[in-house]
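For this view, one protein chain was removed and the others were kept in their places.
The block that comes next holds chain A.
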Amino acid sequence: MAAGVATWLPFARAAAVGWLPLAKKTMPKPPVDNSSRSDEILYLNVSGVRFQTWKNTLDRYPDTLLGSSEKEFFFNEDTEEYFFDRDHEMFRHILNFYRTGKLHYPRHECIQAFDEELAFYGIVPEIIGDCCMEEYRDRKKENQERLAEDTEANESMDAPLPPDSTPRERLWRAFENPHTSTMALVFYYVTGFFIAVSVIANVVETVPCRPPEGRIKDLPCGEKYQLAFFCMDTACVLIFTFEYLMRLFAAPSRCKFMRSVMSVIDVVAIMPYYIGLVMPENEDVSGAFVTLRVFRVFRIFKFSRHSQGLRILGYTLKSCASELGFLLFSLTMAIIIFATVMFYAEKGTKGSTFTSIPASFWYTIVTMTTLGYGDMVPNTIAGKIFGSICSLSGVLVIALPVPVIVSNFSRIYHQNQRADKRRAQQKVRLARIRMAKKGTTNAFLQYKEDRGRDSDSTALCVKNRSAFEHQHHHLLHCLEKTTNHEFTDEMTYSELCMTESVGFRTSRSTSLSSQQGAQNNPTGCCPRRARRRAAMRLANSTASVSRGSVQELDTLHIKTTSIPPQTRSSLNAQADNLKLNCGEQDFTAAIISIPTPPANTPDESLPPSPAPIPGILRNTRATAFTHETVKISSL
């Protein structure tokens, strides 16, 4: 029942007095209404803008937030009002819904923001009034399409494969996204080339060539160089067959693949050749064989895998099916009408080309599409009059659905352009966001550094942190304590990687076991690095959490017996053996320059330098300079 009718309920109940004389039995007791009779004004404060309304207004819709007791959660006793920390402009519409019973959709608002507000206030979008429902639906559909595009793009495109994908999955991926690997790209271009070759061969073989000796008439090239064309055809078909079989093998769902349009086109492209091979050189059957050769031209559709514009065109035609259907239907009607009229108008004349109504169809079509070949021309006056009406109406009928199709195509095309642009910008955007987010982790590290300093500065920096930061840092600290590892930053990590590689590798291999760090740090290596570093610390049982710099590392090194840090180059040499966790993410490759050739004591590189262990040094020097750069993960 509409809420507005609720106001009439007391009236209807009062009018029930009219039944009393007729009633044979006593009326039932009415429900006791304990609520206060007088209506009160409620104050709603939405982000500082105060709205006031009667309580009854809100009670009209008891299954929403404002109509139920849920609003008590937002009641502020000091100011005696309900405070909502939401958008006050949207709240206007929500409140108007209570007042008038109709929910309107403000056209200038973002559809998602509006949906969120509705969800917050517990109002289903279905009750949007008819005046605004269409607009709402359109915007919502558009938004969903865009989201679907994005998610589909994200998952299909350059997302890296899981490392344990089967060759079959990799193959499918290579087919679907040729940009992912060079092999796929090569294959993509090769098939494209062969499609072109095949189509050109088809075309050229019908061109008349100079006849060989002993003949006068021109021969089509296909017959003159029959063997050459046959070989070319065979080669193309072999490539296409191979490609099709590979795709079939790699497809995750073979049934679905076989039903898809591209697969059908592939089959149609190669079938005629095989049928031609199988079929005997029979006179009767060769007619059919010739027809089959026509199907070879469908190979040109294979280009739609290579061209996005073609795909869009196909998609447009598919989505405009109803307009096309209407166009066809109205054209057919018009053709039949005008053909009949023209036939009867021209029936009398001698030598008229309008021999039958179906024959007149040709005239009508040619006239309506304003082609006007002139092979059939009306001679009578009536015929000419009707002929002119026919051509005028043809222009109209064809001109009507075409703009719809054009606008559809334009919309889809632009959508695609936008999607591509968005994807291209996405990477840059995400990179920038990650840069910004790095600030938070760095704050924690900064805090840890400061803690190591003397107490004066510690007090200051402690005070400068907000409560949120305090708690956040405490949380991170707890995590560190839990996992017995610590957070660190990039530089330290990379240095660690290098130093560690040399001698730590053996003793540290156990601690390198993948203890999965919880955080999804933008600097992806952090957990791993941190663990290594902390592991070292553990081993050394030095508990001091001081600055994560190389210095500390070196001091540790000094304390332990095992390793000397080597020179950069040799460290680089070994660093590759470490499976840096950063492999999956985008790199901006930071190339470490190769310093001067390794010296016996690594004084230059890492002061203070502990005494190198000769054996190891020799070992690493031998393998120096094999790898010159180390990709350090960033972003």
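The criterion applied here is as follows: a residue touches a chain if its C-beta (ideal position, glycine included) is under 8 Å from a C-beta of that chain, and two chains touch if they have at least 3 such contacts; residues count from 1.
What we mean here is this: contacts and distances are computed from a predicted model.
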Looking only at "EF-hand domain-containing protein", "Vacuolar protein sorting-associated protein 29", "Calcineurin B homologous protein 3" or "General transcription factor IIA, 1-like", the name UniProt gives the absent chain is "EF-hand domain-containing protein"
Hidden partner sits against chain A at residues 1-2, 4-5, 7-30, 33, 37-39, 54, 56, 99, 330, 333-334, 337-338, 389-390, 392-394, 396-397, 400
